[in-house]
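Encoded as structure tokens, the structure appears first; notes follow it.
For this depiction, one protein chain was excluded, whereas all remaining protein chains were kept in their positions.
Presenting subunit A:
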Amino acid sequence: MAKLVSLAEGVAELVRDGDTVALEGFTHLIPFAAGHEIIRQRRRDLTLVRMTPDVIYDQLIGAGCARRLVFSWGGNPGVGSLHRFRDAVQNSWPVPLELEEHSHAGMANRYVAGASGLPFAVLRGYTGTDLPRHTANIRPIECPFTGETLTAVAALRPDVTVVHAQRADPAGNVQMWGITGVQKEAVLAARRSLVTVEEIVDDLDPVPGQVILPGWAVTAVAHVPGGAHPSYTQGYSVRDNDFYRAWDAISRERASFEEWIARHVRDVEVPA
């Protein structure tokens, strides 16, 4: 049964320096509040894993939490580049950032393999691209039945996966709906998991398209209303597209970025 914790407790117990950490959520349900708590607790040397390291990882990278990034698309969707990500890659600021780069299909399948307890997944992918040259985690494989050459990708096994969801019950059963991305796979692939939720309710009334993570498959649940902002939570909030646009200017210069992180993340009082 998942433990009910505060956000600060959950991050303190489950996210450790040097860990491989996946914060997932495909545009929807991005666990921003948990990311901010990781910054406040000054985690270091993390290997950050995420299909779409958008604004949340730009913040973690700029705040110096990451040593390595495993990803498939690093931009501010519909807006442009991630300036902190670029500064880290091009100028090693504030610390050098190592990259391991994939396609979405590859990353999704790597989580599936991790969740399935397999060492790798197989797909038709990456063929003819330059991506396999830069990582050992993409290899050709021969189909034992047809002899066809396919692509194998190594399983992802994060130390901890963090996701945001609509609701949980007191036993820590988690319910999410809308675009649920790769969260189920990312949680099941990880050794530990932390789920932040909008609400804790006595009964999880069924919702069309829902994904349920049973409480016994989740390590900890924290009640964090609004924890996905500026991303959104279907049924609770809408995507704050204005913030995503504003981030472009905030993050462009190191000084304005640091001022923003100080004011909106580091100096924010959170319940212990």
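The definition used in the following text is that a contact is a pair of C-beta atoms (placed from the backbone, for glycine too) under 8 Å apart; a residue touches a chain by one contact, two chains touch by 3 or more; residues count from 1.
Here, contacts and distances are computed from a predicted model.
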Exercise for the section: Would you kindly match the missing chain to its UniProt protein name, picking from "Xanthine dehydrogenase, molybdenum binding subunit apoprotein", "3-oxoadipate--succinyl-CoA transferase subunit B", "Small RNA 2'-O-methyltransferase" or "Nitrogen fixation protein NifU"? Expected result: "3-oxoadipate--succinyl-CoA transferase subunit B"
Problem - Residue touching the undisplayed chain, where the options are A:Phe32, A:Tyr57 or A:Phe71 - result: A:Phe71
Fill in the blank from the handout: In the whole complex, of A:Thr47, A:Asn109, A:Ser193 or A:Ser251, the residue touching the missing chain would be A:Asn109
Exercise for the section: Check each of A:Gln41, A:Asn241 or A:Ser256 against the chain that is not shown and name the one that touches it. Expected result: A:Asn241
Practice task
From the listed residues A:Met51, A:Cys65, A:Leu213 or A:Val265, report the one that touches the chain absent from this view.
Solution key: A:Met51
Exercise for the section: Would you write out the residues of subunit A that touch the absent chain, in ascending order? Expected result: 26-28, 51-52, 71-75, 77-79, 81-82, 85-86, 89-90, 101-105, 108-109, 111-112, 123-131, 133-134, 148-149, 178-182, 184-185, 209, 211, 232, 234, 238-239, 241-242, 244-245
